[in-house]
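One protein chain omitted, others in place.
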Amino acid sequence: MNDFLKIEGLTVEYRSGSRRVHAVNDLNLHVGEGEALGFVGETGAGKTTTALSILRILPNPPAKVLSGKVFFKGKDLFQLSDKEMRAIRGEEIAMIFQDPMTSLDPVKTVGDQICEMILLHEHCSKKEAWEKAGDMLETVGIDRDRAEEYPHQFSGGMKQRVVIAIALSCNPSLLIADEPTTALDVTIQAQILELMKKLKREYQSSMIMITHDLGIVAEICDNVAIMYAGGVLEYGSVFDIYKDPQHPYTHALFDSIPDVHRDQDRLKVISGLPPDPTDIPAGCPFHPRCPHCTERCKTEKPEAVYLNETHWVKCFLMQGRGGESHE
Amino acid sequence: MKPKKEKRYSLAKETFQRLMKNKLAMFGLFVLFVLVLTAIFADQIAPYSYDEMDFLNAYQPPCKGHIFGTDEFGRDIFSRVVYGSRISLKVGFIAVSISVVAGGLLGAVAGYYGGWTDNLIMRAMDVIMSIPATLLAISIAAALGAGLTNLMIATGIASIPTYARIVRASVLGIKEQEFVEAAKAVGTRDFTILCKHILPNCLAPIIVQATLGVAFAILTAAGLSFIGLGIEPPTPEWGAMLSNARTYIRDYSYMCLFPGLAIAITIFSLNVLGDGLRDALDPKLRQ
Partner (left out) sequence: MSEPLLEVRHLKKYFTTPKGLLHAVDDVSFTIEEGKTLGLVGESGCGKSTTGRVILRLHEATDGEVLYRGRNILKLSPREMREMRRKMQIVFQDPYSSLNPRMSVKSLIEESLRQRSRGMSSAEREKKVLNIMDLVGLERRLANSYPHELDGGRRQRIGIARALILEPEFVVLDEPVSALDVCVQAQILNLLMDLQKELKLTYLFISHNLSVVKHISDEIAVMYLGKLVETADHETIFENPKHPYTQALLSAIPIPDPTVHPDRIILEGDVTSPINPLPGCRFRTRCRCAMPVCGEECPELMPNGKSIVACHLYSGTDAKAGQSGGQE
C-alpha cells in the first residue's frame, strides 16, 4: 500500500498541574494518496488532537507528544525543523476548522486573507496573488468581486467557503477538515458537502474528515477510522464498516442514530459514558460499556484483527475470524 | 463504570487553592493579615499613646526608645503609625462597603430591568464619573466638612459609579443565560432571581474591584487628610502624618518616611492581592 501519510504509535497527553489527560494513545493509521479518511468518534475521542499533531500545531504546553512518528511522503514530520515545517503547513497540508465565525480575521478583507496564504508559499507578485485569490473564490462558488468585502459581510456558509478557499489556495496534497459543517444549518451543510465532493474530484487531494456524523462520512470518505478514548477501534472502507460493522462500539454508534427511513420505537443505547481521559481503563478501553465484555478484555489490549485487506478491528471477539496480527 | 471520586469543590475553596500558587498575592494577603492584627491589637503593640507629647524628646531620629523616631511634638511615630492602621483600614473598608452596596444595587437594578431605568441610573453615574474621583471626594468632603465619617462618605460616593458599571455589565451578561430564563419559567420572582441567581454570579469581578478599591480609598483618604480635609489632629492618619511631616522633610526626613512606607506597602499588598484574585477567579482558568 502506498504510504502518503502514516502515523505510527502516536501518543499525546495534556498536562494541567498533576492531572494527565491521555488524549491520544498509541494510534496507528495511514492515508493513501487521493484517499479520504473519516475520523469518527464522540467528543474527547482524540480526533482533533491527532489532526493538530500531524500539523505540529498542538498548544505546547499543555499538550505534549510522548511518542510516535508521523511520516508524510516519507518524511518524519516530527524531525523537521520549524522552518521546514512551516513550509509544509498550508502548502502541503492545510486545515479547515470547525467554526467559520472565528477562523477568519475580522479586520482584513477575505481577498487579503487568501492572498496572504498565497504570498507566504508562492513566489509571485501581489497582483498575481490577488488574481489567484479571485479564482479561488470562484472555485468555491463566491463571486470574485466579493474579495474586497470583510468577513462580517458574509453569512456562515459563505464564510466556510472562504475558509475552504484559503485552505485550497496552495493546492495542498492533504486537507484536514475538522467538523467543517457542524456549525452550519442542514441546508447550508448540504451546500458545503456538495462543494467538498466537487473539489475532491477536481483536486484529487487526500483528505482527513473529522466528524461525529456518520452520514457525512458515508458521503465523502473512502475509509473510516472509528475512534474511542484516543485510539482507533475499527478501521476499514466505508462499505465494510457500514455494511458489516464488527466492533461493539461501532454497532452502538450506528444504533444510536435515529433512522429517518425506518420506524423505531426505542433506540438501542449503550449504557455508560466515554471514559474519563485522565483514567483510561486497562485492557480494551471500551470494556466497561461493552455488552460482550470478558475477563480477558479487562486486562489485555486487543491487537488488530484483519478481516480483509483493509478492514481491521481491535476486539477479541473477532479473533479466529481472519488473519491475525498486522502487515 | 467506575464511580467517580466524590470531590466537593466550592468556589471559595477552589479560588483559594489557585491563589495559593500565586506567591505575590500570598505576600499581599500576609501583609494585609498582619495589618489587620496590628489594627486590632494596636493598644498592646504601641509602646506609647498616639497623642502622648514629650517636648524634650522632639525631633528624635530612629533610636532605641523610638524605633521610628519622634515628631515635632515628641510623639512616637511608631505608635502613631500603628494606630494609624486602624483609621486607614476603617476608612478603606467602610468607604468600599458604601460604594459596593450602593453601586452594586444601582448597577444590578439598571442591568436587570434595562430600558429607561437603566438609562436614568447610568446617566446619573456618568455625571458622577465625569468628575475626577479625587476631585469629587474633595468637593464632597469640603461640603460636609472635615471628619472621619465625612471622609468615608466622600471616598465612598466617589467610587459608586465604578461598581455600578461593573455590576451592570456582569448582570447584563448573566441575565441572558438560560438558567435565569429557567428560573423565570418556574415562576420565580424578579427579586429572588436577582439575589439568588444573578448577583452571586457577578461576585468575582466585584471582589477584585473591591480589593483594588480599598487601596484607592486609603489613598484618597490619605490625600484628603494631606490637604487638610480629612482627619483632624491629633488622630493619627497616615496621610495627615505625611502632610505634617512635609514641613520637616529637609531636616527630619524619617518623619515622612515611615507613614509613607506604611501607605505604600498597604497599597502594594492590596493591589497584588487584587490582581491575584482576578486571576484566581477567572472562569477561563477554572475547569
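Going by the order they are written in, the chains are A and B; count residues from 1 in each one.
Here, a contact is a pair of C-beta atoms (placed from the backbone, for glycine too) under 8 Å apart; a residue touches a chain by one contact, two chains touch by 3 or more.
Treat the numbers as computed from the prediction; the structure is a model and nothing was measured.
> Out of all the chains shown, which come into contact with the hidden one?
By the stated touch criterion, the chain not on view contacts A, B.
> Looking beyond the chains shown, say which of B:Q17, B:T192 or B:S253 touches the absent one.
B:T192
> Among A:L120, A:A218, A:I280 or A:C293, which one is in touch with the chain left out?
Hidden-chain contact among the options goes to A:A218.
> Out of A:G90, A:G134, A:G157 or A:G230, which touches the unshown chain?
Result: among the candidates, A:G157 touches the missing chain.
> Please give every residue of chain B in contact with the chain that is not shown.
Residues 3-4, 6-9, 11, 177-179, 181-189, 192, 197, 200-201, 286-287 of chain B touch the chain that is not shown.
> Extract the touching residues of chain A with respect to the undisplayed chain.
Considering the whole complex, chain A reaches the absent chain at 42-43, 155-158, 185-191, 193-194, 212-219, 238-239, 242-243, 252-261, 263-264, 266-271, 273-274.
Everything below uses one rule, namely that only the chains that are shown with their structure count from here on.
> If you average the Cα atoms of chain A and of chain B to get two centres, how far apart are those centres in Å?
Each chain's C-alpha centroid was found; their separation is 52 Å.
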